[in-house]
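Other chains of the complex are left out, but the ones given are in their true place.
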Amino acid sequence: MYFYKEDLINMIVPDKPDPAAAKVLQEALGGRFGEMRTMMQFSFQSANFRGKAKPYRDLIRGIFLEEISHVELVQTTINQLLNGSGEEGVGNVGTDGAPLEDAVKEHANPHHYIMGAQSSLPVDAGGNPWTGAYVYSHGNLISDLLDNLVLESTGVLQKSRIYEMSSNKTFRETLAFLIVRDNAHQNAFAKALETLGVDWGKLFPIPNYDINMLTWASIMPNSILD
Amino acid sequence: MYFYKEDLINMIVPDKPDPAAAKVLQEALGGRFGEMRTMMQFSFQSANFRGKAKPYRDLIRGIFLEEISHVELVQTTINQLLNGSGEEGVGNVGTDGAPLEDAVKEHANPHHYIMGAQSSLPVDAGGNPWTGAYVYSHGNLISDLLDNLVLESTGVLQKSRIYEMSSNKTFRETLAFLIVRDNAHQNAFAKALETLGVDWGKLFPIPNYDINMLTWASIMPNSILD
Amino acid sequence: MYFYKEDLINMIVPDKPDPAAAKVLQEALGGRFGEMRTMMQFSFQSANFRGKAKPYRDLIRGIFLEEISHVELVQTTINQLLNGSGEEGVGNVGTDGAPLEDAVKEHANPHHYIMGAQSSLPVDAGGNPWTGAYVYSHGNLISDLLDNLVLESTGVLQKSRIYEMSSNKTFRETLAFLIVRDNAHQNAFAKALETLGVDWGKLFPIPNYDINMLTWASIMPNSILD
Amino acid sequence: MYFYKEDLINMIVPDKPDPAAAKVLQEALGGRFGEMRTMMQFSFQSANFRGKAKPYRDLIRGIFLEEISHVELVQTTINQLLNGSGEEGVGNVGTDGAPLEDAVKEHANPHHYIMGAQSSLPVDAGGNPWTGAYVYSHGNLISDLLDNLVLESTGVLQKSRIYEMSSNKTFRETLAFLIVRDNAHQNAFAKALETLGVDWGKLFPIPNYDINMLTWASIMPNSILD
C-alpha cells in the first residue's frame, strides 16, 4: 500500500513563462524514455517478480516509488512554465486581441491550452501519447536489469540534450535534478548486474561528463570515439 | 513524496490457473476504463490542480494513492491466474510435447507468455496497449469531476460484465473488491458534485444492483427502462 | 436511409488565409472531443440501442444527423482558412522562391499541404489521427447519456479556448456557431438525464459564460471556486 | 444538411447468435477497407473538393450518403449476431455458471461484451480501433479516384473472403448486399476514370508536369479539370 507526504521531491525555481520549454520538457514526462515509462516499467517489473531474489525486487520497487515523485515533479515544472502564458492584461495578448494567439505561435504544444488549460499532458515532445508498448518486463532478471540500464542511461542522454534547449531556470533546475537521479539509478542497475558477474570498466555513466560542466560535445553523435 | 508498505490492498484467493480469465482481466488493468487509467488520470488532475479549492484536490489525490494499490492488485491477480499454466509435467503439456501449445489454444493472450513470462502486461483485454490519450485532465473542476464519475461508473459496469466471464475464485475476488471500491469512488465524485449544486436523485450507482446478488439483467443493453 | 440538401448548416464568413488557425481548428474536427467523435459516437449509440426507450434513441439519432453537418462545416472552414495560403504571386512566396516555404514556417500543419493540398484532415490540433478508441457506446442508458454530457460540455470548453487562438473571422464564426449548438446538446442530454431523476441545480452549462461576452477567466484552470 | 428516414438499406435475415461471425464482420465496419473508411474518405473528398468538376464531386458525395447507411447496416448486423449470445437460461451458461464464459471461449471479441454490451464497435476483425490515418483525400482528382477504386475493389475482395468464414444467414445476407454495392461503386469510379481518358491513355504520370519545369499549378487541388 502507498502513502503520500505533501512535498515535491525537489524545489521549483521561479522564472518567466516559457511554452516552448514546456513543450520539449514533455519528453521527460510522457516520452519513450521519460518518467511515466520508468514509473510504469518498474511497477510492472516489481509486481511481476517471482523467484527468491528479493533484494533485486526491492531495488526495482524502491526506484518505482521514487519515480512516482519524478512524474509529479515534471508535471509541476511544466505547469510552472505555462503559468502566466497567454493571459489577458499581462502583455501577452495577441496583436489582434486573442489572448492565446501569441502562445500558439511561440512553438507551444496547442494541447497545453486546449486540453490542459496550461497544464501538463501524458504525451512526449512531439505530442504523441504515452503508450504501454514502451514498458519492458520480460521475466528474466538479466534482461530486465539490462533494459533498465538502457532506460536510465538514455534518460540521462535525452535530458542532457533537452537541457540545451532553453536557459529557463525553472526548466533547468528540474532537468539537472533528474539527471543526477537518473545517473544514480543507472549506477544502481549497473551495480546489480555486477553482482551477477559483469565488470563494466569505464562504460558508465552515459554520456561521460561532469554535471557541473555540461559540454555540448559529450552529447554529440557517436562522439566517444572521435 | 510517496511511501510503500509491503501489503496488497486485498487478498489473493487461490484457485486453478486460468489463462482465458487472465486475458479478459487485463481490461481492468490496461483498458480504457481500467486501473492504469484511473491512476494516471488522478495523478494528472491532482498535479495540474490550481486555484484554492484544496479539498477537491485532496479528494482526487487520495483516490490516486489508492489506485496505485489497485494497479498492483490486478497485476498480482493476473500473475496468479497465469502461474502454473503451460508448465511441463503438470499435465498441461500439449499433445505434441510443446509445453505452451495448449495455453496458446486456450484463448490466452500469447503476449502473456512471449513477453510477460506468465505475467501481467500494460494492455487491455484485446491486447491493445494502454495509451495516454485516455487521460482526461481539462482544468475545469466540474468537467474533471464529471469525467471521473463516468470513469468510475463505467469501471463498475465493465467489471460487472467481466465478472460473468469466469467463475474462477482468484478472478472473482479481485473483481468484487474493485467493484466495491469503484462504487465508493463513484459516490465520492457524485458527492463532490453535490457540493457544487447537483441533486442526483436515484441516478447512481451504475449499474443498479446489490453486489451480493449480481443479476445479469442489470448489465444488459439499455435495460434500465424496459 | 440518409438524404442530403446542398447547404452548409452555417455560413462561412470571409477573412484572410490563416494556416495557424487552420491547424488548431483541426481539434474541433478530428480531436478527442471534436465533431468526428460526436458524429461517430451517436452513430454507434443509436444503431446499438436496444430496449423500449425509443425517445432516447430518437434524441441521440437526431443529434447524430446534425453532427454530420458539423463535420462538413468544420472541413469547409479549414479549407477556407487554407485557401490562398502559400500560393505563387500572392505575396506569400518564400524569400528563396519556394511557394510553400513561408506557410511551413507559419505554424502550419505540414500535412495540410503535403496530403491535403490545402484541405482538412481527420486529425487533431497536434496532428494525431482520429481513432475509434474515442467512441463511447456502453449499452447502459445512463452511462451513455452521462458520457454524452461530458463530451458536449468538453466540446464547449475546448472550443472556447480555441476561439482565443485567433481573431480571424472565418475561424471565429464557425466556432461561435458550434459553441451554441454544443450547448444546446449539452442541455438536451442534461434534460434527458433529468427525466431519469437528476436535478442539476446550476451545474450547467460548462463553462459558465454568456456567449456574447466571452471572458477569459471563465475558461481558466479550475476557476469556478476561486 | 442531412436527413434520415428510419429504414435500413437492406433487410436483416434472422439466424442464430454467432459471436465469432460478429468478430470477423467487424472488418467490414471498422477495418482499413471497411464502411467507416469509405464513409469518412468520401466525406473528406467531397467537402475538400475545389475546382469546377462538379459532377465528380456529386458522384463522391452521393456514395458518401449511401455509405452512412452501410455503416448502420453493418452495425445492426453485428448486433443481431450478438443478440442472445451469452445469456442466462438460454443454454449458453458456462459450465461453471458464468453466463459469458462460453461466449469468451467461442472466438468472440471480448470487447463486444465488456464495452459494447453485445453491440458493434469502431474496430476491425483484430480489435484494432479505426484510425483517421486510413483516409485518402489528396486533392488531385485522378489520385483520389484511383484510391477510391482500390478502396472499393479491396472492399469486395475482403468481403468475399469474410463471406467464407461463416454460413450464418444474417452474416451472409449483409455481406452479399454490400459486395453488390461495392462492385457498383468500383464500376462508378472506373467509369469516372474512363471519362478522364483511361486506357491508360494520358493518365500518367500524376501530377502532369515536366520534371525540368515543375509548376505549382500542376499540384494544386483537383486542378486537372479547371
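The chains carry the letters A, B, C and D, assigned in the order they are written, with residues numbered from 1 in each.
To be clear about the criterion, contacts are C-beta pairs under 8 Å (C-beta built on N, C-alpha and C of every residue); 3 or more make two chains touch, one makes a residue touch a chain.
Computed from a predicted model, the values in this text were never measured in an experiment.
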Oligomeric copy total, full assembly; chains in place: 4: 6
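In the analysis below, only the chains that are shown with their structure count from here on.
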Contacts common to subunit B and subunit D (chain labels): C
From subunit A, the most remote chain by mean C-alpha position: D
Distance between the centres, which are taken as Cα means, of subunit C and subunit A, whole angstrom: 33
CA centroid of subunit A to CA centroid of subunit D, Å: 42
Multi-chain contact residues (two or more partners), subunit B: 32, 48, 50, 128, 131, 133, 138-140, 158, 219-222
Every chain pair in contact, whichever chains are involved: A-B, A-C, B-C, B-D, C-D
Residues of subunit A touching subunit C in the complex: 86-88, 94, 96-101, 103-105, 107, 109-111, 113-115, 117-119, 123, 127-129
Touch list for subunit B against partner subunit C, complex: 32, 48-53, 56, 128, 131, 133, 136, 138-144, 146-147, 149-150, 153-154, 157-158, 193, 196-203, 206-207, 219-226
Complex contacts: residues of subunit B adjacent to subunit D: 20, 23-24, 27, 31-32, 107, 124-128, 158, 161-168, 216, 219-222
